[in-house]
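So the structure is just underneath, and the comments pick up after that.
Yeah, one chain of the complex is gone here, protein chain that is, but the others are all in their spots.
Let's turn to chain A:
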Amino acid sequence: MKKILTGLTVFGLVTAGALGAALAQEEHSAAEPTHFPIHKPTQESWSFSGPFGTYDKAQLQRGLKVYKEVCSACHSMDLVAFRTLEDLGYTEAQVKALAAEYEVEDGPNADGEMFTRKATPNDHFPAPFPNHAAAAAANNGAAPPDFSLIAKARSAERGFPTFVFDIFTQYAEGGPDYIHALLTGYDEEPPAGMEIAEGTHYNPYFIAGKSLAMAKPLSDDQVTYDDGSPQTVDQYSRDVSAFLMWAAEPHMEARKQTGFRVMAFLLLFGALIYLTKRRVWSNVAH
């Protein structure tokens, strides 16, 4: 038995040593990193985080403005219908007017012809390119991704042990944190010796490499805010990230509110069942 114990100790030490080596190996050279993103996104504070989080409607409206005036030139948002913009605090009439700014293709009509008409609230955001190939052709071969779900489809790896703590802190904002970090991360200079491919732009927060095809999309004072919010890249990034989170998860508020009721019910019901259980078992040693 002593031998087994010694064996186990050796096994444990070997494992610990190997793990240390693994972690040491992850320390990559600054000039040619192998793991991305090079920098982890900072954890921002969002109105919609936590168990009682709600969307800040003014922020979503600003984010929509940034999307409309900047992002939508290249990025589609196929899954989002205009009618759902009422969630942002717009009235039915405002949504109708907003939809009418867009032209969509419809048809065929009675003559068998396709025609364009003004969009109605039931239409979805029209895509900037007719198809994937056209989008790729216009953008140096890399089609800009659709934005409907981007806030749930991107998240920098959290790593151990952070991913364990995330359960208890209810961290679910990896998407907006990533988008914000990426949009504000263009100003950093690449380290000396790093080669950046022609036509790409260094961004240490990019999830899939050291540089990406998209150039810095936002600059200060590019979009005019009516509510006096600062017209900075940081603010634009924050607002559009929040808007994209809403676009990806439009029923988040209902989810968290239902969750509170469900948890309260389960807690109360569980307490009653526990007391009943104690009562039932009180006459039996077990």
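Just a few scattered comments:
To be clear about the criterion, a contact is a pair of C-beta atoms (placed from the backbone, for glycine too) under 8 Å apart; a residue touches a chain by one contact, two chains touch by 3 or more; residues count from 1.
Note that in this section contacts and distances are computed from a predicted model.
Protein name for the hidden chain, per its UniProt entry and selected from "ABC transporter ATP-binding protein", "Cytochrome b", "Glutaconate CoA-transferase subunit B" or "Spore coat protein CotJC": "Cytochrome b".
Touch with the chain omitted from the figure is made, among A:93, A:110, A:192 or A:284, by A:284. Residues of chain A that touch the chain left out of view are 1, 4, 8, 11, 14-15, 18-19, 21-22, 25, 51, 79, 84, 145, 148-149, 152-155, 160, 166-167, 170-172, 174-175, 208, 248, 250-251, 254-256, 258-260, 262-263, 266-267, 269-270, 273-274, 276-278, 280-286.
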